[in-house]
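What follows is a set of notes on a single structure, which appears directly below.
Removed from the display is one protein chain of the complex; every other protein chain stays in position.
Chain IDs A and B follow the sequence of writing; residue 1 opens each chain.
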Amino acid sequence: MSSLPCGTRNYSYAEDMAIFRTKTQWALLIGLLILLMIGPLFVGNFWLNKINLIGITLIAATGLNILVGYCGQLSIGQVGFIAVGAYTSTILTSKLGLPFPVSFVCSGLMAGIIGLMFAIPSVRVKGFYLAIASIAAQFIIVWVISKWTGLTGGSNGMLVPDASIGGLVFNTQKSFYYLIIGVAVVCIFLAKNLARTRVGRAFIAIRDNDLAAEVMGINLFYYKMLAFFIGCFMAGIAGSLLAHWSVSISPDNFSFSESILYVGIIIIGGLGTTLGPILGVVLIRLMQVGVTQATPWLQSTLPGMPNGFATGITPMLFGLIIVLFLIFEPRGLAHRWNLFKASYRLWPFSY
Amino acid sequence: MKRKLSLLVLLLTLVSMIALMVGCSSTANIAGKELKLGAIMPVTGPAAEKGKPGIDALLDVIEYINKEKGGAGGYQIKLDWKDSAYNAANVNTIVTDYTNSGVLMFAAMSSFEMTNAKGIANKAGLPGLAVFTAASLYNPPEHIYGQMPEYGDDWVAFANYYMQNIWKGSGKPKMALHLLNNTTGSSVKDVAKAKAEAMGIDIVDIEEHAATTISESDSLTRIKAANPDVIFISSTPQPTSIILKNAKDLGLTSKTVTIGLAHASFTKALIDLAGADVVEGVYGVFPTVTWDDKAPGIAKAKEYLMKNHPGDAGNMDYLSLWCTGLVSAEILKNAVQAVGYDVLAKGDATAWKAVEEQGFQKLNYNVGGIQGAVSYTAGDNRLAKTVKLYTIKSGAITAIGDWVTAR
Partner (left out) sequence: MAELTQFIITGLAVGMVYALIALGFTLIWKSTGVANLALGQLVLLCSWFTYSMMHQLHLSIWLAFPAVVLFALVVGWVIERFALRPLIGQPILSLIAVTLGLGYFISGMVSFIWPQSIAALPQIFPKNPVHIGGAVISQEYVWAAGISLLVFTLLSLFYKYHRMGIAMRATADDQMAVQACGIPVTRIFSMSWMFACVVAAVGGILISSIGGISNGLVETGLKTFSVVILGGLDSFGGSMIAGPIIGLAKSLGTGYLTPYLWPEFGEVIPYIIIVFVIIFKPFGLFGEKRIERI
């Protein structure tokens, strides 16, 4: 019954370091991938649409998690970089007529480069002081986008052409599903592995104590910049997907409160874990779906309630659940999951 | 520890259950013989002051149509409204849901929401009715229609009125614009830049402000330095009240310059916020009549307002959305009479095409006299083309003259 790695013996370093160490894990992985592949066959457009949004959010949140969770650089401007990616991709495909794969990569690079510009202060400051540089990034980027009307259409927004790779056009929820989930899986896989490399260990060292890290010979400037670049790159490609998926974009898509929500997502999920952003994104986005669906439903099923009941109660519940989750699990959902796994492995012989 | 865990699991399941249950119920197909109307409303969030009375009105008017008028062409209208919370991602998912849940057409209250919804709706061919509109929504005309004239039309109507009735000087009058930094403002800016020259108006200054401003003395000082004869503001009530108050301190009142407002801010809330003395003599453009008008359609609106939502008394957004319900019902009635229920019941691209061609484009309806009559002319997706001019006299919004054609 050595289904999960508990009491398994490893005979080589490679075996010990593998992410998937037992046959059961491989089976679970393959099962999950197959499930992801055939999922759209069983799920209607309603849920596919939500899953696509979850996927896009997840890509950006994974990037933010590398920056905040692994490298410890608090950033409250992720949505600003998503905006850079979205507009870069839109402008490249609609005005210059470049193919989607090129604009997709360019949007990541562009967001990364602009991220580097705002990352320069990170060399000198940390904690909440750094957060303000990212807040500034958010406001300055959105301001430039909404005022540079010649290029971006200003507040009227832009129409985004269909994304296509070769002859494959992504214009339905189902086709987008494969694109988005594909990119998301690759991003998560990269993030998981990045944390286990030299770079990832350097990030963690910087997070835990940057002075000590520097003394040990870690180049702070280089690694902090790298973390910003990776985090913003992922925001950029998420932005590119978001733009093509939502067909039209305007500066209003990229609000500051959404940026704050991103930080909330990765904290609730669990900082510095690969699983954390996934759990956080799924929880928050599903709750938002619940809120959107529940308000009119409440209004029609409970007509006798006071005037503000239906519209007030759903945000209240939304906030309350966030608060309760954090009170009961301050280290994030991923932490709880790990505890659960550990107790499952040891059961029934718990110590 | 165990109890904590169980509580957590309980919470999780509860949340997902609610989401699932409600989500599935909304994807269910049309039950009975109903025509499904979507509506995206900013009921919570930063625009709640407009969305809340808006949804009250929409619920009331659909109740009225279903109960007293027997629905649209004999079929009950089912209102499938959603709260966008003024959030673009929400709008995206809501409108995508509409494209595959049997909705025949949808209304979106603010131009913000329609700006974010139009891409998906146009691509799918789902016809949409924008309540408060901006030119960019149907330029080029596709599947989005404007219930009301847009903010740029307000400017044209006001400028025409100004040139004919107020401007007595020689040469060109100098006009300054103070605009909100979104489509509410940019529509006016685009039209003013294009037409001012031909109308004989000199635009001397264009200022923009954010919705969250707490002082506009700085930008108004610049306006004052340009020494304008007339100021036009296109914004929402709160920033407008701040602009008007600051302008008064600087000596720019309706006694010294003419002040005109576009319809997003010209409501009772503005008078409450700014104070009656500040707004005295200010001109405004609005696409509906006021509550004390004698228009034949007003009585029913008043009856339902008093019965269901007395708290919204005097609210202009309520009237606008009341009209949305009437216009939508008329569109659906036209469509269902032309092609029959079975075509519409599918709620797919053919149904939408029918709604658009037989409903929207065959419109010829006077909306009970509450707003300008709606009709369609090819190549122009604005359904109503007339607005009314008002001025604020001793704290009350008073109409000047009859409906005027915006452009």
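What to note about this one:
Just so it is clear, contacts are C-beta pairs under 8 Å (C-beta built on N, C-alpha and C of every residue); 3 or more make two chains touch, one makes a residue touch a chain.
Predicted, not measured: the structure shown is a model, and the values here were computed from it.
The chain that is not drawn here is touched, among residues B:37, B:79 or B:242, by B:242.
Residues touching the missing chain, restricted to chain A, are 74, 118, 120-121, 124-125, 128-133, 135-136, 139-140, 143, 147-148, 209, 211-212, 215, 256-257, 260-261, 263-264, 267-268, 271, 306-309, 311-323, 326-327, 330-332 (touch as defined at the top). As for the chain not pictured, it touches chain B at residues 44-49, 52, 181, 206-215, 217-219, 221-222, 225, 237-239, 241-242, 245-246, 248-251, 269, 272-273, 275, 277, 311.
Following the convention adopted for this analysis, only the chains that are shown with their structure count from here on.
Centroid to centroid, with C-alpha atoms defining each point, chain A and chain B lie 35 Å apart. Chain contact summary for the complex, chain B toward chain A: residues 4-5, 7-8, 11-12, 15-16, 18-19, 22-23, 25-27, 43-44, 48, 52, 56, 59, 80-85, 87-90, 92-94, 96-97, 99-101, 112, 115-116, 118-120, 122-123, 134, 136, 181-183, 185-186, 309, 311. For chain A in complex with chain B, the touching residues are 44-47, 49-50, 53, 146, 149, 154-157, 159-160, 171, 173, 245-248, 250, 252-255, 258, 283, 286-297, 299, 307-308, 311-312, 314-315, 321, 324-325, 328-329, 336, 340.
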